[in-house]
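One protein chain omitted, others in place.
Chains: A, B and C, in written order; residue numbering restarts at 1 for each.
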Amino acid sequence: MIIQLKKNIATSEKEAILNKVKSLGYKTTEVKTQQGDYLVCIGKKEFDLRQLGHMAGIEDIHRVSDDYKLVSRKWKVNRTHIDLGDGVTIGNGSLSIMAGPCSIENEEQVQQTIGHLVKNNVRIMRGGVFKPRSSPYAFRGMGVEGLKMWHTLARKAGIKIISEVMQVSQIEAMYDYVDVFQVGARNTQNFNLLDELGRVDKAVMIKRGISGTIEELLYSAEYVFSAGNEKLILCERGIRTYERASRNTLDVNAIPILKEKTHLPVVADPSHGIGIREFVDPIALAIVMAGADGIIYETHQKPEEAASDGQQTLNFEESEALIRKLRKTFDLRISF
Amino acid sequence: MIIQLKKNIATSEKEAILNKVKSLGYKTTEVKTQQGDYLVCIGKKEFDLRQLGHMAGIEDIHRVSDDYKLVSRKWKVNRTHIDLGDGVTIGNGSLSIMAGPCSIENEEQVQQTIGHLVKNNVRIMRGGVFKPRSSPYAFRGMGVEGLKMWHTLARKAGIKIISEVMQVSQIEAMYDYVDVFQVGARNTQNFNLLDELGRVDKAVMIKRGISGTIEELLYSAEYVFSAGNEKLILCERGIRTYERASRNTLDVNAIPILKEKTHLPVVADPSHGIGIREFVDPIALAIVMAGADGIIYETHQKPEEAASDGQQTLNFEESEALIRKLRKTFDLRISF
Amino acid sequence: MIIQLKKNIATSEKEAILNKVKSLGYKTTEVKTQQGDYLVCIGKKEFDLRQLGHMAGIEDIHRVSDDYKLVSRKWKVNRTHIDLGDGVTIGNGSLSIMAGPCSIENEEQVQQTIGHLVKNNVRIMRGGVFKPRSSPYAFRGMGVEGLKMWHTLARKAGIKIISEVMQVSQIEAMYDYVDVFQVGARNTQNFNLLDELGRVDKAVMIKRGISGTIEELLYSAEYVFSAGNEKLILCERGIRTYERASRNTLDVNAIPILKEKTHLPVVADPSHGIGIREFVDPIALAIVMAGADGIIYETHQKPEEAASDGQQTLNFEESEALIRKLRKTFDLRISF
Partner (left out) sequence: MIIQLKKNIATSEKEAILNKVKSLGYKTTEVKTQQGDYLVCIGKKEFDLRQLGHMAGIEDIHRVSDDYKLVSRKWKVNRTHIDLGDGVTIGNGSLSIMAGPCSIENEEQVQQTIGHLVKNNVRIMRGGVFKPRSSPYAFRGMGVEGLKMWHTLARKAGIKIISEVMQVSQIEAMYDYVDVFQVGARNTQNFNLLDELGRVDKAVMIKRGISGTIEELLYSAEYVFSAGNEKLILCERGIRTYERASRNTLDVNAIPILKEKTHLPVVADPSHGIGIREFVDPIALAIVMAGADGIIYETHQKPEEAASDGQQTLNFEESEALIRKLRKTFDLRISF
C-alpha cells in the first residue's frame, strides 16, 4: 500500500496516520522524493481502505499487489518523465537518443562526437570515465578529470551527459558534471550504491543485470525511489545466455513487459545487446518498434581505434543514418 | 567446397570430377535437389581451385569456410525464395504473413479463420493437427482427418497450409495436404526426420530448437538441403533462458545474424517468442524491423476457448490491427 | 489418481469402474504394462476416494498431485528396479556401472572393451551405432550391422548392451540386440519415439534434454510408462548453460531431486556432463555421493583415436582406477 501525503501535512496528522497503519499490522517506510512524500506500507492483513481514507493529510491511497511498490504502474498509471533541463526530457512521448563512445579518451574525440551529435540534433551524450573491466590490467577510464573536460565542452554545445558511476565515493566527485548517473550491469544489485543514488537530486539510469531478471531490475529501481529519488530510467542491454553468435541476447520482450509493469521510462542499448557493429542498426529499430522510450548506443569517429568496445561501435556516418531511421520508425509507431 | 554441376553433365564427366576430388583428399556428398546437382566436398587440404575449374561438367565452384555449406551465404549470395504456387512466395522481398490457430479444432473454427485471413489478404494459414505435448494426457491434435478437412476448405479459398510434422511416418500421410512442413522446436535435431524431409518436394520450415544455437539451426537446414530439398525456411521462436516474466526469450539478434549467414528466408514467431497475448503486437513489429522475411503467429476467433496456447493467441480484431501495422512497418523498412 | 486393477479383473468389473470414474468427471487412460494394469484418471473435482475403494477389481487407489502420475513417488514409494537378466539389475540398491565407447567402431575395439569390462566385473556396455550429429557430413555410426557384431561378442562374455535408438523404425531392427534402449538428449521430447518405446518389453533409459527441465524428463518417462512400459531409467547428462569452460553443466542437484520425485532409477553421465577427460573422475565420484543408482561413462582403448568424443573418454587404465573408486565411494555412501 502506498499513501501519498499532502504537501502541507501537519506533524500531528502524519503521526496519527503512522499510528493507524501500525495498528493495522503494517510496517512503514517513509519516502520523501523531489515530487512528494509517501508512506510505503508492507503487510498482509486485509482491511477496508476507508479506515484510512478519511484521515487528514492524505492525498491518495493505493493498494499495490506487486512486491515492488513505488515503481509499479498499479500505483501510478501516468508515465513518469524525466526533465534534464534546457528542453531535454526522457519519457515524455518523444524518442530519446543517447549516443557517444564507450570510453571518453581525449578532448579531440569529445569535440568530434559533440559535433556529430549537434549536427543530428541529439541532445544526450554517453561516455565512460570509470570503466568496469573484467581484468585489472585493462584500461579503466580517464576518471573525473576526463569528465570535467567533457562537461566543459558539452555545456557549451547544450549537450547533456550520462556516465557510469561505479561506487558510492564517486557520486560526489561526479555530481556537478553529469546529468544522468548510469548504474552499469555489474552494479544493478549494488544495493549500497542504489541507496546513495536515492539521496541525490539527479536522474539515474539503471541497466539490467548481466543475468538479472526483469523483476530484479524493478526492485533495484525501488531501492533508489524508496531512498528518495524518483528520477529513474530503466535500460535493457541484453542478457547472458548460452548463445555465442552474439555478445549478449537482447531481451526485446523486456521492453513491452517493463512498460506494462512500471511507470518509469524504458530505454535499450543495441550496442551491448548484440555486440556486433553491423547489426546494431536493425536491433535499434526493433527496440523502437517494441515500444522503448529511447535508445543508447555507441558511436566513435574511428571505431577501429576506440579504447574499448570498437567491435560494436558505429562510425558517425552509420550513426547519422541510424538516427534518421530511428526517428522515422518512432514516427510510424506513434501513428498507430 | 561446393561444386555445382551442369544440368546435362555426362556420367563420365561426373566420375572424372569425383576421382579428382578424391585424389585431393576430400570426401564428397552428392546432392540432387529440385534446383540443381551439387557435390559437397569436405576436407582440409589447401589446393588451387583451378585444378578443378577447367573440368567438363562443372557450372560453378565455391569455397565455403563455414562448416555448414549448402545453406551458407558464402556460397550463394542471392537470396533463396520459396514459391508455394498461386502467387504465394516466401523470401522474395515482400513480407510473408502466416497466421492461424495453435491447434485445428473443428470445421467452424477453420472456416472462420479462413474468412479472417481472406479478408485481410493473408495467404498462408498455420495450424497444428499433430501436437507435441509435454504430458501424454494432454490434447494431441485432430490428426490427418483434421488436416484433410482443413485442406479442402483452404484450397477453396486459395489459402496455403503450414503444419507441423512430428515423425517420419506422418510425412506421407500429410504430403498431399500441406504446402509447408513445419519442423517444431522439439524436433530441430531429429535428424532422421530432417533426412526424410530432404527427400520430399515440398517446402520445409525449421523452427529453432528450444535452446538451440543459431549454428545448430543452420546445420539442421543443411541436413534437409544435403538430402535433396532446398525449399527451406528458418524460424526464430524464442529460446529458453532463466527469465520467467515471458514464456520464452525471443532472440531478436538471431534475425540479422541468420540473414547474414544464410541465403534462406528467415521468419519469426512472436506468439511463442513472448507467450503473452497483449505483447505479441509490439514484438511482431520489432521482428519486422529487425529484418525478418515473414512472421508466423497465432490467432483464433475466441482465444479464451482455444484448445491450446490461448494465452498467447490474438483474436481476429487484434490480428487485423496487427496485419495493418506489420505491412506499414515493412514498407518503412524497405524504404530505408 | 491412479487405480491399480486386480490381475484377474472381470470385464464387467472394469466397465463399472470406468463408468464410475467418468461419472465423477475424470478422463481415463488405460495402461497395461509388464507389471500391471492401471487406470490413470485426470480431473479436478474433489471427491471421497471411498466411493471407488469398495468396487470389485481394484487392487489399490492413489491420489497423485503431480501432473505426471505413473512415474511419481507419490503413488509408488517403493523403488523400481530393472532386471536385465543373468543377475544384472539397475536400481536394486547396488551401483550400476555402464561403460564403453561413444561409437562402436570395429570388432577389435569391441573385443578389447569387453575384455576391460569383464576384468573389472562391469556387466553393462554402452556404445552408439546410430549417432546423432549436428553436421550431416559427420560419422553417423555403424548401424545395425555393427550392433549385431557387438551383440555376438557381448553375449559370449555375459555383457549387457545399452545403445541409442534415434527413430521409431530402428526399434524393431535393434530389438533383438539390445538390453536397454537409450533415448538421447536430442530425442527426450520425441514423443512418437517415446510412445513406441512404451510398446516394447525392454528397458529404456531416457537422457535429460539438452536444456530440458527435470519436470520434462519426468513427463517423457510418463509417456513411455503410460504407453505400457515401466522398465525405465532416467539419466542426468549435463545441461546447456552460458558457461564455456565445460562442455555442459552437470546438474548434480537433479540427482537428489529426481530421487525424491520418482521411484525410477536415476543414473548420470560424467563424460557428457563435463566433457573433459581429466575431470570425469571427480565428477563421477560426486555423482555417486549425490545419490545416483548408477553411472554411464565413455572409455576406449585409445581415446585419442576414437571416432567421436575422444576428448571426454577415459583410457582403460583410467577407467579401471575410476571403477575402483566408484565402488569404494558407493560403499561409503550406503554405510551412512
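General observations
Keep in mind that, in the parts below, contacts are C-beta pairs under 8 Å (C-beta built on N, C-alpha and C of every residue); 3 or more make two chains touch, one makes a residue touch a chain.
All values derive from a computational prediction rather than experimental measurement.
Within the whole complex, the absent chain has one touching residue among A:81, A:116, A:207 or A:240, and that is A:240.
One of C:176, C:243, C:304 or C:317 touches the chain omitted from the figure, and that residue is C:243. Of the listed residues C:72, C:134, C:192 or C:211, the one in contact with the hidden chain in the full complex is C:211. On the side of subunit A, the interface with the absent chain consists of residues 27, 29, 40, 42, 67-69, 132-137, 166-169, 186-187, 189-193, 195, 209-211, 215-216, 219, 222-223, 226-227, 240, using the contact rule stated above. Counting the whole complex, the residues of subunit B in touch with the unshown chain are 211, 240-242, 244. Interface with the hidden chain, as seen from subunit C, comprises residues 211, 213-215, 239, 241-246, 249-257, 260, 273-274, 276, 278-279, 282-283, 285-291, 325, 328-329, 332-333, 336.
To be clear about the criterion, only the chains that are shown with their structure count from here on.
Centrality annotation: B (chain centre taken as mean Cα position, compared with the mean over all protein Cα atoms).
Once the centre of each chain is set as its mean CA position, subunit A and subunit B turn out to be 39 Å apart. Between subunit B and subunit C the centroid-to-centroid distance comes to 33 Å (mean Cα coordinates, whole Å). Mean C-alpha position of subunit A lies 50 Å from that of subunit C. Across the assembly, subunit B contributes residues 211, 215 that each touch 2 or more other chains.
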